[in-house]
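Left out: one protein chain. Kept in place: all the others.
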Amino acid sequence: MLIFAISDKGGTGRSVTSTNIVYRHALQGNDVCYLDFDFGSPTAGAIFSVGSVARGTTRKGLHDYLLGEGAPEPHRVDVWTESDREGLRTKPPGAGRLVLLPGNEGGGELPAVEEETLRRCVQLFSRLDEEFDLVMVDVSAGRSFTAEMVLQATVRLPSVPFRWLVFHRWTRQHIIAADGLVTGADGLLDAGTRFGHDRNALRDRIRFVRTAVLEPDAAELVGLRDEQRAWLFACDTELRELASRHKVGRTSMLGKIPLDPILQWREQLISDEDVLASKIANAETAAAFDDLAKKIVDDAAWEGL
Amino acid sequence: MTSVNATFGEVAAERRIASAPLSHVSIELGHLYMEDFEAGPERLREQFRRVAPWAGTVRSSWQDRVPGGRARVSTCFLIDDYFSRFSTPAELVPMVLEAAADCDLTIDYIARESACAVSDGVELARLVEDRLVNDPPPDTNGSRPPVKESGWLCNGARSPQVGTVQAMGKANRWAPPLQNAKRGHSIFVDVELWDENGGKRTWSCPFLAAVWQLLRLGLLRTDGRLPLRPVMREDAFPDDWESLPAVMQLNPAAAPFSAYTTLSVLSPRFLPVELAVRTILSQVAVDGDVLRQVVARSGGEGIRLEEELVDRISYVFA
Partner (left out) sequence: MLVMGEVHTGLLQNSGEIPESTCRDVLQLLSGERVRVSRRPIVYAVSPDLLTGVDCRLPSASQSRIRGAGTVLSRSSITGGRVVQGSSFTRIERSGSDRRQPWSHYLARPGVVEVLGKVKSRDLADGFAEDPPADGLDLGAISARFLDVVQSSPLLDRRAPFKIARTRLRWVAEEGEPAIRFTLHSEQMRTVRLVHTGEFTPAVADLCEDLALHDWLLTALLVIIERARIGGTPGPEAAVKLAPAVDHLLHLWMPSARVDDVLSAYWESLDRRPGFTRQWQSLVDRVRDQLAVHTLAFLREKSGGGAR
């Protein structure tokens, strides 16, 4: 199964959330890999705490592979052995493989979708699908050639299942923008249909994920004045209405991740140790990732809207 | 217990390759296009008059080479019914035969050009296209699939595309194309193999000519069988081209159609076409078993064939 992680705006929490999802999915016993297709800024290595590829790899990375710079196989990083975080460096019993395919350090955005690049992308997806239960692809933000490439690649792999996750924050601007990325002019549905996807079938394969959500009744808000809390409630209600008007509402939402202080300070994986031993992370955050990691492959959560 | 030597064979797992009857040389006496036909029988006679001495020379040189002078020489003539159709076999073939006879030439076989595209349901052109193994430019290490420009074949590396590779990356500058096995300077050749219009593919003239050469050299097989056998002429020639066999044997006493080597006597205006044919043929991988078969046959007759098949083909441009 291929999962494409996209957001309309940058800095929504797409990378942090999608890496945590694959990490949880691996802990649940699946072989997973993460492709850093955010070509303009390939920094997934940092989130997995693999220092040697924190800003992309200096070996043959995904850029080299896709642009045909002589690399038959892109560099693979086994997170369980190469992470600098001690807690990640041993594979927990029962966990699956956790592999990162980094982009090139200093690599840039794709300039266009060339046939040769597309062919290589199809080959890569097809080979990884043979080997991994889940392939998570960070497609970067907004309308990009990368998004166009993966839309086209999936048309050529009709029997490989795929799904899209659209990440957005819980604000007015973000809700409108996330909807626009999917249903707007030249959005995923428009472009996808142009490349040969069935519009409705594609629509069924797209779900939204709300990131860094602060629930009005959250523990963090206990110290707030009544006026502030009332305002937050009103705001939240308004956003809910806005979201359902934009079809970004509950039914098309796969999950939401609460705002977590440690993620505000550092882009990282939240391990059980962070929750139970050092207690720096909230249990709700870990649980939300865990839940999403199950839902992305749970067909019931993806039934037609 | 004594050990038993068991053999087990499975027919489907073994490969059998038919062998073709072979002459020493196949001489192409000419190639008829619409305009030649329109110019009338005198143009044909003129062509045959030019060809006759060369054909004679080749015949006698093979007679010298073969013990007892028993050289097997066959002659053939190709009519274009692929790019343009004109007249009927019933009208045209006798005219060609007569013109040849006037110049003391015997045409042993007559062939239709469209048979090089498809014959008896076998797509010969497709067969040959599938056997193209591109001449690799230096630093081709197998890591990428061969660069194939759909419908084209060249003898080197094309100019790189001008433009950028990555956002904010360096731009590619123009560079000349290069011939792979160049001697000093390049003679870069890029040949169009076919084009398509409304889903219908038209093979190019050089490509069909390459198929024609391979047929004359007896090097093509389909499922191990010979793709095409000459059919003996009947008394009357048909009124439409489809009813004419792909290759028709006119002379009952003729030596076999296919041969170890070929000679084509052509007008110099065919020079570019034949350069293209050579470019194509030097990238056709003939089945290894067939190559060995032909080498063994010729070796058995005491004849040393050129290793490379392009060297078994010769021309006279007259």
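Quick notes on this structure:
In this document, chain identifiers A and B correspond to the written order of the chains, with residue numbering beginning at 1 in each.
As a working rule, a residue touches a chain if its C-beta (ideal position, glycine included) is under 8 Å from a C-beta of that chain, and two chains touch if they have at least 3 such contacts.
All values reported here derive from a predicted model rather than from experimental measurement.
Within the set A:Phe48, A:Phe132 or A:Phe208, the residue that contacts the chain not displayed is A:Phe132.
When the missing chain is restored to the complex, the residue among B:Gly68, B:Gly142 or B:Pro268 that touches it is B:Gly142.
Residues of chain B in touch with the missing chain: 8, 10, 12-15, 122-123, 126-127, 130-131, 133-146, 155, 180-181, 220-224, 227, 281-286, 288, 291, 307-311.
Against the chain not shown here, chain A presents residues 29, 31, 60, 70-73, 93-94, 96, 123, 126-127, 129-133, 159-160.
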